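Note that one protein chain is taken out, while the other chains of the complex remain in position.
The letters A and B name the chains in turn, as written, and every chain counts its residues from 1.
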Amino acid sequence: MFAFIIRRIAQAIFVMLVISLIGFAIKNKIGDPVRDMVGERVTPQERAQIRQKLGLNDPFISQYIRFVDHAVHGDLGLSFFYKKPALDVIIEKAPATMEMVIGAGLLIILISLPLGIYTSLKPRTFFSRFVMGFSTLGVSVPVFLTAIMLIYIFGVQLHWLPSYGRGKTVDVFGNGWWMSGFFTADGLKHLILPCISLASIELPLFIRLIRSEMMEVLETDYIKYAWAKGLSPMRIWLVHAFKNTLLPVITVFGVQIGIMFAFTILTETVFQWQGMGYMFLEAVERSDTSLLIAYLVVVGSVFVIVNTVVDIIYGFINPTIRIAGR
Amino acid sequence: MSHLLEVKDLEVKFALRSGDLTAINGVSFTLDKGEKLGLVGESGAGKSVTGFAIINLISKPGFISGGKILFNGEDISSMNDSKMRNIRGDRISMIFQDPMMTLNPVFTIGTQMIETLQAHRQISKAHAKEIALEKLKKVYIPSPEKRLSQYPHEFSGGMRQRIIIAISLLTDPAIIIADEPTTALDVTIQAEIMDLLRELCDSEEMGLILITHDLAVVSEVTEKIAVMYAGRIIESGATNDIVNDPRHPYTAGLIRALPGGVLKPGEKLHQIPGMMPTLTDIPPGCAFNPRCLIKNGICESELPGLLDNGHGRMIACHMRN
Partner (left out) sequence: MKRSIKRFKDSYLFYSFKNDKTAMASFFLLACFIILSITAPVVAPYNPYNAKNIDIMNSELPPMWLDGGSSTFILGTDNMGRDLLSTMIYGLRISVVIGICAVALQAFIGIMMGLTAGYVGGKVDTVLMRIADIQFSFPYLMVAIFISAIFQVMFGVGSFEKLAVPLLVIIIGLSEWPVYARTIRAAVMGEKNKEYVEAARVIGLSRPVIMFRHILPNTLTSVMVISTIQVANAVMSEAALSFLGLGMPVTMPSLGSLIREGFEYIFSGSWWITIFPGIFLILFVLVVNLLGDWLRDVLNPKLYKG
């Protein structure tokens, strides 16, 4: 087990280095750190001086090492537009995105588990068929369309829910960092449509996954044996079958959280949500390379960490890995 | 005289889109307390289905279409599921073929044993644990306390099957149905497990229905045999009688086909020509007739009944009765 953890962490570090290398290479080629620091109106001599001072004429490798060194200490360069360290900008915007992702994640768990289990146990009922049909439809609708249509129906036509922004937020830690929409009624109302939109990408996938895993598990010999032992149906379905189903689903959940982050770019655009995704698009428009690369490194690291953590958790829960080793 | 278990004219069908297929076509046998019955036949003859039918656990689309299963005089074939659950796993336990596939890999042995007890008895976890330990000792598993918190994959095949046997003993059942209990195990372990089963059935006075294709195993363990072919019993009687003097041509073929039986060194293995028909291709008349060496005209048109030959033997053959 220990060896397994070490190996996973080593793998993770390797991938993060690759990401940082790619990020740095791009930044090196197209970024303009001089402009980032002092703007456009500089004479060529001053520019050359500054380049020398910043070590921009050094060989690639030493620049890269410096980059990694800075990154590990939390310095990912300066945002040209915000005139602040890029990492600070990202951290500032992160809570907004996280709240959307957490909300969507909760929705997914609350909806896909019961529906997935139900459609696997009673696949021929009208309700099950309806759910499966709806999920095929759901897979075919891109997230931004779902968002737009939700806004149109609930915002423009029915005026039930707000169409953009985060609404009133509350300072959770008292230091101005995490402005949360979870604790105000207005904030919650603003969270509903974005979370539903984001969840809609993953819901069909999870319902189908849970259903098919469950159906496969229900056909196994050990479930048949459980019936032969005379256990109650509830115990067989919700304890035996469920635990075996849950294990592979957990790893998928981890990966999908990463994917949801990618889709926040789309959702935040539609809802004018001031999170990391929105920030990314603005950075593209403004050619703010440092911020773009910082985003890549941060988000990339988040993926890698989440995947690694999920794998390790899976290793703990699945006794065949935990005890026999891999 | 009332038997512990009486299966009367059991019929099992499979409901397919193209119509109903008969898998078990009128099977009858009895089992008394402490008696050991061997249900023998090739793969596909219907022995496992019969075993599952007794505890009403046939996989869909199979269903019991006729006949009665009397357990202590009560017909359990048409019992509703919640009442059946008092019998399944409690009064009648079942052992499956492959112990690795039978135990849930993500739960400990202890959990899987305790849950069985708690499903059938109103007892505390501690008490259940005691009983579990007792049964583990009965199947000769060393250091049972440690074992309870271990997982199935930590045991060898033979140990796993012992654990399954222990689980089947938890509720002190009246009957154990063992479906090919040793097929997935090494030959040396097979003998151990069969010895264990026989010993336990004798000491606890449990009935045993041993479902297998292995004649050698059956002849060691059981007191009576029923031979199945294409969904029916074609011969039944005392084990020793049948093994030494098989009357039905199929049974005779099976016995003759055993290596080491009647063969002299250098002789070729005897085979029964042809194959047992699948459910969809059962020929009219006696199902065995295409492969039978002693058949006659009537064998191709009329189904032979399972008749007593007067000496405690039941045979379904026009030519032997």
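One rule holds for everything that comes next: a residue touches a chain if its C-beta (ideal position, glycine included) is under 8 Å from a C-beta of that chain, and two chains touch if they have at least 3 such contacts.
These numbers come from a predicted model, not from an experiment.
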{"item": "Which residue of A:F60, A:F130 or A:Y152 touches the chain not shown here", "value": "A:Y152"}
{"item": "Residue among A:L266, A:M279 or A:A294 that touches the chain left out of view", "value": "A:L266"}
{"item": "Missing-partner contacts on chain A, residue numbers", "value": "15, 18, 26, 29-30, 136-137, 139-145, 148-149, 151-152, 156, 163, 255, 258-259, 261-263, 265-266, 269-270, 280-281, 284-285, 287, 289, 292, 296, 299-300, 303-304, 307"}
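Everything below uses one rule, namely that only the chains that are shown with their structure count from here on.
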{"item": "Distance between chain centroids, defined by C-alpha means - chain A, chain B (Å)", "value": "54"}
{"item": "Residue numbers on chain A that touch chain B, as the complex places them", "value": "220-232, 235, 240, 243-244, 247, 318-320, 323-324"}
{"item": "Complex interface listing, chain B residues touching chain A", "value": "55, 57, 59, 85-90, 93-94, 96, 98, 101-108, 115-116, 119-120, 151, 153-154, 167"}
